[in-house]
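Only one protein chain is missing; all other protein chains are in place.
This part shows chain A:
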Amino acid sequence: MAALTRRTRVWHGLVLALFGLYFAAPLVASFVFTVDVPGQGLTGQAYADILGAPGFTDGLGLSLLLAVATIVLVLALVVPAMVAVRLRPGRLGSVIEVLCTLPLVVPPIAFVAGIGSILRLGPDRLSDTPLYQTFLAVQDERFPVALVLSYTVLALPFVFRSLDSGLRAIDVPTLTEAARNCGASWWQVLVRVLLPNLRSSLAGAAFLTLALVLGEYTIARILTFETFPVWIVKVSGSEARLSVAVSLLSLLITWLLLLALSSAGTRAKTASEE
């Protein structure tokens, strides 16, 4: 029996080591690729070039702006609906769950095919109506509202799951009753009682949305807006090292952000269990 456990332990160690190698290799190799230039030896030039690269600040700025707008919109839509459903359980709850899960079923490329057809309606059919101006406005390349609306749809499943687990952890009806009986208005209940209790799951939803928008390529590429990922692909043609350096940095930053978030989440959970 002891021999068996030792054999299993060796086997487990081997499995873990192989997987560790597989997951670490691309990161290590990419780093080597960016700093080891043939003929020049080791250099950090690729990283120094990032800030000055044409289009970098524009692309990143646009992606960050879209992320902020998407976070505000998605939370403003989902929070009131989910709180209301907690207070009045019924069929509405499952309707919202299904609606918020549906975007997971539809591949983004299929979704953007639909958005493209809708946006083409503008010039094709509505060019002599006032609506045409709206179609132009949502495609303004400085602030493409069309992308904000699409990203909000893509973020719904993530935001729903994050808020759902947050709301599960608190007793919404009791908190609300207590606050209402103390004379709080509905607005006060939401802002001063419920939202502070949901702080960590709201932050989770916001971070996930941020990561989603910063990394989203499909929709921006098809609708031809130069967001951060679209810029990376564009620059890769002429500056391979630079694009890998930016990719590596953005992967690491996103992962650190999400790691910090999920470890904060587990810590909060263990704290509440104790």
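Just so we're on the same page, a residue touches a chain if its C-beta (ideal position, glycine included) is under 8 Å from a C-beta of that chain, and two chains touch if they have at least 3 such contacts; residues count from 1.
In this section, contacts and distances are computed from a predicted model.
Enquirer: One chain of this complex is not shown here; going by its UniProt record, which of these names is it: "Methylamine utilization MauE", "CoA transferase subunit A", "ABC transporter permease" or "Penicillin-binding protein 2"?
Expert: Of "Methylamine utilization MauE", "CoA transferase subunit A", "ABC transporter permease" or "Penicillin-binding protein 2", the absent chain's UniProt record names it "ABC transporter permease".
Enquirer: Out of A:Gly44, A:Gly61, A:Pro80 or A:Pro123, which residue would touch the omitted chain in the full complex?
Expert: A:Pro80
Enquirer: Among A:Thr8, A:Thr43, A:Thr57 or A:Thr134, which residue is in touch with the absent chain?
Expert: Missing-chain contact among the listed residues: A:Thr8.
Enquirer: Quick one: which of A:Ala48, A:Leu99 or A:Val191 touches the chain that's been left out?
Expert: A:Leu99
Enquirer: Which residues does chain A use to touch the chain missing from this display?
Expert: Touching the chain left out of view, chain A contributes residues 8, 11-12, 15-16, 19, 22-23, 25-27, 29-30, 32-34, 36, 76-78, 80-81, 83-85, 87-88, 90, 92, 95-96, 99-100, 102-118, 120, 149-150, 152-153, 156, 173, 176-177, 180-181, 183, 185-187, 208, 211-212, 215-218, 221-222, 224, 229, 232-233, 236, 240, 243-244, 246-248, 250-251, 254-255, 258-259, 262-263, 266.
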